[in-house]
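A single protein chain has been omitted; all remaining protein chains appear in their positions.
Note that the chains take the letters A and B in the order they are written out, and that residue 1 is the start of every chain.
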Amino acid sequence: MWAFILRRLLGGIPIILGVTLITFLLLNVVGGDPALQMAGKNATEEDLAALRAEYGLDKPLVSQYVDYLKQTVTFDFGKSYKTKEPVVDILKQRVGPSISLTLPALIATTLLAIAIGLIAAAFRQRALDRGLMALAVTGMSISFLVYIVVGQYLLAFQLRAFQIHGYASGWGERWQYLSLPIIVLIVVGLGYDTRFYRSVLVEEIGRDHVTTAVAKGAGPTRVLTRHVLRNALIPIVTRVMISLPFLVTGSLLLESFFGIPGLGAQLLEAIESADFPVIRALTLLISVLFVLTTILNDVLYAVVDPRVRLE
Amino acid sequence: MRSWSLLVWVALALLCVNGCKSPPKWEQGKRYFHFSARAKVGTFDPVRNSSTYDNLAQAQVYETLFEYEYLVRPFELKPLLLAKMPEVSEDSLHYKFELKHGVLFQDDPCFPEDKGKRPAGVGREVVAQDVIWSLMRMADRANSPTGWWLYRDRIKGFDAFKERMDKRASNAPFEWNTKIEGLKVSGRYSFEIQLTRPYPQLLNVLAMGTTAVVPRECAEHYGDQFAAHPVGTGAFKLDEWVRGSFLKFSKNPKYREEFYPTKASPELEQRGLLAAAGKRIPFLDGVVIHVFEQDQPMWLKFRVGDLDATQTPAEYTELVFNTDKSMRATFVQEGVGYYHLPLLDFIYRGFNMEDPVFGGMQPGATKAQTERARKVRQAISLALDTRELNHAFYNDNNVLYDGPIPPGLAGHKREGSPYRGPNLERAKQLLIEAGYPEGKGLPVLTLDTNRGGNSDEQGEMVTRQLAKIGVKMEVRQSSFPELQDKMRRKKSQFFGLAWGADYPDAENFLQLFYGPNKTPGSNKFNYDNPKYNELFEKARVLPPSPERDALYAELRDIIIEDCVAIGSMARTRDYVWNKRVHNFNPSEVWDNWFKYLDVDPL
Partner (left out) sequence: MTTAAATTDTTNPVVRRLQDIWRSRPSLKLRRDRFAMVCLVVISLYMLIALMVALGIIGGDFADRVGTNYQSPGGESWKLWLGTDRQGRSIIVRMLYSTKVAFNVGFVSALIGSVVGSLLGAIAGYFGKTTDTVVVWLYSTIQSIPNLLLLIALSYAVSRWLDRGLIVVYVAFGATFWVGPCRVVRGEVLKLRESDYVQAARAMGYSHARILLLHVLPNTLHLVLVYFALLFVAAIKSEVILSYLGLGVQGEPSWGVMINQSRAELINGYYWQIGAATVAMLGLVLCFNVFADALQDALDPKSL
């Protein structure tokens, strides 16, 4: 078991290295000169040169990459070009709001999607199933941006049911600002998840042990919860787990429309101002989390399903 | 099923929000003013101030030597941290300043204990040395200052000092104790500035947010974090800054005795702005600046009363105002106030003069090439219809004008340029004269614009307008850094940009065309005309006078004739405020006026 985990962890290293290489190539080599953004108006060539020297941008590319790798290993991502604050501090400040937005949305979406998927699966190939699936596909076919604009206008403004924009740092207060964005996130994700869980559950319902249970006279609720849901747990857990790393980034669009100070909004800001250290750090953070959750998922899978061998 | 009951709870929890919308506790019964910033606030370090909204936020906490009269237009300088206006020598090269006594920095943990006088954490008094040190911070590259160009080549010994500091080893300390000839402390509260040549805009510069007075020990104490820990002398102090969302300020309890103005221009007096005359300021308990990336939420938040005042986004002006710019009845009934603030603004589309076809001023260009390119630019200027742009994108709210000097400043020209479009006949004629009949033989012109807003749509409209005379154009959107990069490499042919006044003087706009300011300086046009340069050098040392204004007009006309920048517009910002706000008289030239505002308590 431990050997398996260790081997998988070692296997993650080349991937992380790949991520560093790609982000480095994209940002440092072809991404343009961030000194221009930092210097402000009426800067002289000397000002620009001094800024490049300050951030090590005047060094050869190879040593810039080595610096970057060093930062990666030590989790010190340098200073933001824009604000000069340590990138780690910025990430720490911003990650909370993002997770407050995405985690409840993920939980609610998953629960709702499983519930709807269960109904659809129970009534598979009948009108209710088809109707629900049509709704899901329609929901998926509308642009995220439209949900945001219309949701904000109708629900928050016309109905005055929610706050329009803003945030509060206190745990009690922030929900009144987060609830509408969370709902938008649920609506956007529901279509995809419902379809996925429906197909998983339909497959499970078709299995022999379910047929046997029904034949033995078990009630429908019992069959669905005991026999179907329990066995569908692996794909459900897998799907939830692979979406975990992306919770950190929050949502670019939602955060900028609703004034939520999360990492999504920060990322947008960083992109607009060519704040490369922030972009690099964020990319790397998510990639590491992604690799780790994949490994964790494999381990979990192996524990749950004895057929998987831990070679 | 379990999951069902859980769902019900989640739904209930979300709906409860509806009932939870009373003002938060900290605000109940208090006078907090809620205002909007239409872009993020980046830094609280004055020397790194680089945007309108940096300014807006900083001005609540920091103070400058001068400010403007709140209720007098045109703008009139008045001392803020100074006790009186400075004494100026006969040759306009020597200035003597005297600070107010007893001005205190806000309390902050960065202040060490002063044995027997002050416990740690209590703000100390501002002295003349603070002013000099604050100016010297501008010469330290480690601070990444954005405003050095305001001092460059003007103050005796300052340039040499900066050069030496720039060349120092990266770990060598900044030489705070160096005596700079032009910046002299002459007493606890008095200091002197010695110039190398007359600088009539100096006092305006000393009213700019970037020249605010900061305590050196705090800047050193916080280091790179100083940008997030402002310690000023202003009427408010920063309580909470949630990046990308809001900034909350509260009243500075130790703010010195200052009073609401008693002097006002007649039209401002008529608006009832003198009602609070002579009362002690500030009236507010605090200020909250909400940061918006989008127009829709900003406007909706104002309409539900969560914002007390805001600017009307261009899209929505027609909802608020009639065609004659008076306010619509529904808004009047709600008690919404408004003010159409003309901005000292130069929105233009300009050419890179070193482009061989459209500029004709590249090194080694012949006179014929220069002539030919000028005709092409004049033709393009004549094809451009700024009225249509103004109608579609600004609801006819912009002021269209000629040349680079916006309305409200000496040297401004409202109309009468022979190259104001649309005049397609003349444009076509000029193209023929230039040897490009119907645009034949002209390469495709590329317009670079900053990404965002509706710049893409504006570009599409300009493309359509130029197509009418056969000039083909493409639009390229870039981020601001990319655009800067293109400019610096002189890669851009034609670009849409805007310049906002740093201080209310046409010199700030005319310097955009001064040869020595060429890329990477502020002269993005790379315009270098010996005659223009000579006149500009003459004009910039003159104090306000008919003679100077005549030179300004002459400079402006050269730019108009050469069509370096075309389609000049100045925006009008339509400020609106809800009934609970009093004393609201917006300005974007300076931002230090929130201290005069009042709101009804919640």
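Note that a residue touches a chain if its C-beta (ideal position, glycine included) is under 8 Å from a C-beta of that chain, and two chains touch if they have at least 3 such contacts.
These numbers were taken from a predicted model, which means no experiment stands behind them.
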Original post:
Where does the absent chain make contact, in terms of the chains shown?
Top reply: A, B
Subject >> Selected from B:108, B:130 or B:482 as touching the chain missing from the view >> reply: B:482
Original post:
Which residue among B:265, B:370, B:423 or B:454 touches the omitted chain?
Top reply: B:454
Subject >> Residue among A:150, A:233 or A:303 that touches the chain left out of view >> reply: A:150
**OP:** Spell out, residue by residue, where the missing chain touches chain A.
**Re:** 14-15, 18-19, 22-23, 26-27, 30-32, 137-138, 140-146, 149-150, 153, 157, 246, 249, 252-253, 267-268, 271, 279, 282-283, 286-287, 290-291, 294
**OP:** Considering the whole complex rather than only what is displayed, give the residues of chain B touching the chain that is not shown.
**Re:** 294-296, 299-300, 313, 315-316, 318-319, 391-393, 451-452, 454, 456-457, 459-461, 463-464, 474-479, 482
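As a working rule, only the chains that are shown with their structure count from here on.
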Subject >> chain A and chain B: spacing of chain centres that average the CA atoms, whole Å >> reply: 38
Subject >> chain B residues within the chain A interface of the complex >> reply: 1, 3-4, 6-7, 10, 13-15, 17-18, 20-21, 24, 40, 42-43, 48, 50, 141-142, 144, 146-149, 166, 170, 224-225, 227-228, 240, 242-246, 290-294, 296-298, 300-301, 303-304, 306, 452, 479-482, 484-485, 488, 517, 520-522
Subject >> Residue numbers on chain A that touch chain B, as the complex places them >> reply: 32-34, 36-48, 50-51, 53-54, 79, 82-86, 90, 93-94, 108, 111-112, 114-115, 149, 152-153, 156-157, 160-169, 173, 175-176, 179, 182-183, 221, 225, 255-262, 265-266, 268-269, 271-274
